[in-house]
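My questions will all concern the structure given below.
Here the complex is missing a single protein chain, while all its other protein chains stay put.
We call the chains A, B and C, going by the order they appear; numbering starts again at 1 in every chain.
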Amino acid sequence: MGQHLICPLTPQPAHTMTQPIVNLQDHEHAAQAALGDAAWAYFSGGAADEITLRHNVAAWQNLRLSPRVLQDLRGGHTRCNLLGREWPMPLLVAPMAYQRWAHAEGESGMALAAAAQGCGMVLSHQTSTPLHDVAAMVASDAERGPLWFQLYWLADRGALRDLLAQVEAAGFEALVLTVDAPVHGVRDRERRHGMPLPEGVKAVHWPASDPKNKPSTGLCGGLADAAPTWADVQWLIGQTRLPVLLKGITHPQDAVQAVKLGAAGVIVSNHGGRVLDTLPATAELLPRIVQAVRQHHPQALVVVDGGIRRGTDLFKALALGADAALIGRPALYGLAHAGARGAAHVLRLMRDELEATMALTGCAHIQDIGIDRLWSLESF
Amino acid sequence: MGQHLICPLTPQPAHTMTQPIVNLQDHEHAAQAALGDAAWAYFSGGAADEITLRHNVAAWQNLRLSPRVLQDLRGGHTRCNLLGREWPMPLLVAPMAYQRWAHAEGESGMALAAAAQGCGMVLSHQTSTPLHDVAAMVASDAERGPLWFQLYWLADRGALRDLLAQVEAAGFEALVLTVDAPVHGVRDRERRHGMPLPEGVKAVHWPASDPKNKPSTGLCGGLADAAPTWADVQWLIGQTRLPVLLKGITHPQDAVQAVKLGAAGVIVSNHGGRVLDTLPATAELLPRIVQAVRQHHPQALVVVDGGIRRGTDLFKALALGADAALIGRPALYGLAHAGARGAAHVLRLMRDELEATMALTGCAHIQDIGIDRLWSLESF
Amino acid sequence: MGQHLICPLTPQPAHTMTQPIVNLQDHEHAAQAALGDAAWAYFSGGAADEITLRHNVAAWQNLRLSPRVLQDLRGGHTRCNLLGREWPMPLLVAPMAYQRWAHAEGESGMALAAAAQGCGMVLSHQTSTPLHDVAAMVASDAERGPLWFQLYWLADRGALRDLLAQVEAAGFEALVLTVDAPVHGVRDRERRHGMPLPEGVKAVHWPASDPKNKPSTGLCGGLADAAPTWADVQWLIGQTRLPVLLKGITHPQDAVQAVKLGAAGVIVSNHGGRVLDTLPATAELLPRIVQAVRQHHPQALVVVDGGIRRGTDLFKALALGADAALIGRPALYGLAHAGARGAAHVLRLMRDELEATMALTGCAHIQDIGIDRLWSLESF
Partner (left out) sequence: MGQHLICPLTPQPAHTMTQPIVNLQDHEHAAQAALGDAAWAYFSGGAADEITLRHNVAAWQNLRLSPRVLQDLRGGHTRCNLLGREWPMPLLVAPMAYQRWAHAEGESGMALAAAAQGCGMVLSHQTSTPLHDVAAMVASDAERGPLWFQLYWLADRGALRDLLAQVEAAGFEALVLTVDAPVHGVRDRERRHGMPLPEGVKAVHWPASDPKNKPSTGLCGGLADAAPTWADVQWLIGQTRLPVLLKGITHPQDAVQAVKLGAAGVIVSNHGGRVLDTLPATAELLPRIVQAVRQHHPQALVVVDGGIRRGTDLFKALALGADAALIGRPALYGLAHAGARGAAHVLRLMRDELEATMALTGCAHIQDIGIDRLWSLESF
């Protein structure tokens, strides 16, 4: 596992896939054909007018590369080292709920795909597969990327502590606390179709009686009253031996505050454009957060999420200073129409395109990918 | 009245509406289906090539939000306090003529909808319902927003004084003098269809023999000769005990001049793109007017109008310094296809989206919504 | 003649026109339906990819207006005074060849339309109607705008002198020398269709054996060798008592040079996007030329041509400092589908829209239209 085929990229043969699949957009089209309308609306939809959803993709595309030619590329590779672990490629599958709604293989299939391609995976708090099963599926793979667990804040701290104990015991390597969704987003497409989860698909680790559902008189019917604060973050960091990353950071001062409180790093994210529309694209947000964090905490991680659809996009994220990136919907699309094999093909395409981008810009190793590989009118 | 349902937003059930309505654009489509061609052209149309009409909407969309996470949101709400009155939400229905052409419930239905959702309403001088009836309809609602009356200048000052007396007696709380339409706009779509007002629909408070119709040799056949001047504004302010706002201000110096002459405030507006095409979008005009007015007259009101279609748009207007905003066509569209209930749903969507935006940007109260919640390359 | 109807603008009744015509774009559509493919390609086509053709229109649209409210508009009008003559409106019909190909009324009909609406007209050197007939048609109209004659350079100076004598004798008031077309433009659409001029339509004042057709070894088969130079311009100015304007100026230094040599003014033009593609829009070119000319020769005329389709466009041209503007294709389109009456309606729409724009921006007279009526981020 973790090894890869010879370049150049070859189209996916049409076993389960009925057309040649050569890029992530093909996977998206195949997933739309495979999923029902409601599931498609749920997984592909964004908040409101989906401006941020589209902008996330366009912002990476709009960055221009600046190659250097005739560099020595011998022995080049994409390996990286984060949180004390070396792994084949700085890419993780983003946390996404209800993956069994997309495909029967669900989160287990996704974990297998990530491990097979040497990528990491962040399991969603709203996983439809027990966390132990997911962890056990890939425990024996030495070359896989890291396994992290994503958490929404729960007002019931006892329940939180119980969950943390399970997560630690199962071998997860980090906690990712999502901080950008204290209330639900306004996803129009999803609201048109509802969320008719199939029989047997549910969020297995989600509290039966969600304290968030207690109505009150505050914002959003009181939902906002149950939202976590910086004090809650500090409490959480004190409760676990795992490194904690905050996901959904868009402001440099929030990033610095997180690290000051002991977070191992931040994930720059606008929740894939699913929660609040007209947020900036993550490619726009990333540079200032990198700058702010690096200035005071050079060891803290900065991971970025949103809109990455090409190896060039991932390369650009690294060039802007990210330590790694998350990829969400495309991996889900691969899973949706072809199970673990489809998700693995998505990640494999990302790997092959990243390698090609590195070779074509004159970067033999990940650490060679610097801001000078991005072109701008001011850069010379 | 004035209370609201639990978040998350739920689609409008399909009683009178035949499809799930989840946003203001859905209301627009439903209204187009419900209205005849001429009424649709009249209510939806803009001046000339409709550049400003489109630009009004796009300019709010193009502003980017800058949330702060993990703020304390307990007890948050949207209440505001303007001209000495506290009310549930800083949004008013804009003045629009002939609402009975859109729906039999007309201005009365609109006033009921505004009151039910805790919004204010500006009744048009060209109302097709007597002003007393509109005021009486909502007089008993303690939680409703303010009721203002919009006025075009009349060359016949006696008629003006009579109207002012009626407006004051009926309990209106402010006068809004429209100053940006001394002559008719060039609305091509309206001119193609004419204005075939249905039997029984007319502007009930409009002078029978409009002095504006006297042709002369000046601009626009003499219409411009009857246009009001600053001296007329000063006279008007002296004639009434009600606060006077000037609507249709786009230049900072005009805003300052208005307040200097005793106006209680200004409404930044390009008349919804209906009068003169290629005016800047109101989102572009607002910041300089806020700056100019605040510098000398911190107590004066600055209200903004035009293109607001989402809770994020309203949030951005407040972040740029507006005290409140008007919403026009969308409320009319709700009224057009489902009467007061449709208009109320539009305002309710705005409320729910505003609350979600506040929670998601870390603003518990209206006064927390500052310019620092808008993102720009220069803002860090 | 020269008087105009009462505002608001009323749609053109459908006598010869089969649909309500309310703006210049409607006239364009009507013309396309009325003309054959080749004539449509000839009159509407531009050079190469038609980038400048489209850009001319968009550049006026992209300028934003900045009105002032509550100004005294009494007695306002659009009258102007150029080259010692007062006339009703600073607009002239641009020189266009072969107008009898568009409609049997041809240049005579166009001249009648211009005179009826108080506009000027520039008769093309390639007129398909004798210049004397055109001049005689409108000689008795006291309120008409000026009649100018457009000239291409002829290598045969004797022929030029003969033509000048006829032009002067017929009562033309100025000469317009076109300097931006030493060789033919690359008009792809025209080249696809050829120029099948109908029986009896020809350029009546064009030399039978055009000296330009002598092939040689220079650029463009030697055509460029016959192109005029500054020395030729100086000679021409010395040959006539009429004021001479140079048309096709895009560079400030060329404008200054023209005026230094004794030209009465310049016409900023890119030949309606018909000759060389990817020239800047005239709205972009105008300000620097105004600035350069005004600095040294405040009495010289600066006229602008290209892309004006609305009264707001004409207003913006005046605000940028033009003394007057030309309008080409739209007048031709009016002529094409409804003869003089159609062309007059086009000019009348321009007048009404200009008046409305003046009233709505607070300008009672042409000289009130200054750069401060254009909005920009830097203008406050």
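Heads up, the rule we're going with is that a contact is a pair of C-beta atoms (placed from the backbone, for glycine too) under 8 Å apart; a residue touches a chain by one contact, two chains touch by 3 or more.
The shown structure was predicted, so the numbers you read here are calculated from the model rather than taken from an experiment.
Novice: Which chains here touch the chain that is missing from view?
Specialist: Taken over the complete structure, the missing chain's partners among displayed chains are A, C.
Novice: One chain isn't shown here. Among C:V233, C:I308 or C:M350, which residue touches it?
Specialist: With C:V233, C:I308 or C:M350 as choices, the missing chain is touched by C:V233.
Novice: Identify the residue among C:V275, C:V303 or C:A364 that touches the chain left out of the display.
Specialist: If we include the chain that is not displayed, C:V275 is the one touching it.
Novice: Can you tell me which of C:A113, C:V179, C:L242 or C:A340 touches the chain that was removed from the display?
Specialist: C:V179
Novice: Looking at C:V93, C:A174, C:L223 or C:A338, which residue reaches the missing chain?
Specialist: Of these options, the touching residue for the absent chain is C:L223.
Novice: For chain C, which residues touch the unseen chain?
Specialist: 48-49, 51, 179-186, 188, 191-192, 215, 217-225, 227-230, 232-233, 246, 248-254, 275-280, 288, 292
Novice: Footprint of the hidden chain on chain A, which residues?
Specialist: Residues in contact with the chain left out: 4-11, 20, 22-23, 61, 63-78, 310-312, 352-353, 355-361, 364, 375, 380.
Everything that follows uses one rule, which is that only the chains that are shown with their structure count from here on.
Novice: Looking at which chains touch, is this a line, ring, star, complete or other?
Specialist: line
Novice: For chain A versus chain B, what separation do you get between their C-alpha means, in angstrom?
Specialist: Chain centroid spacing, chain A to chain B, equals 42 Å.
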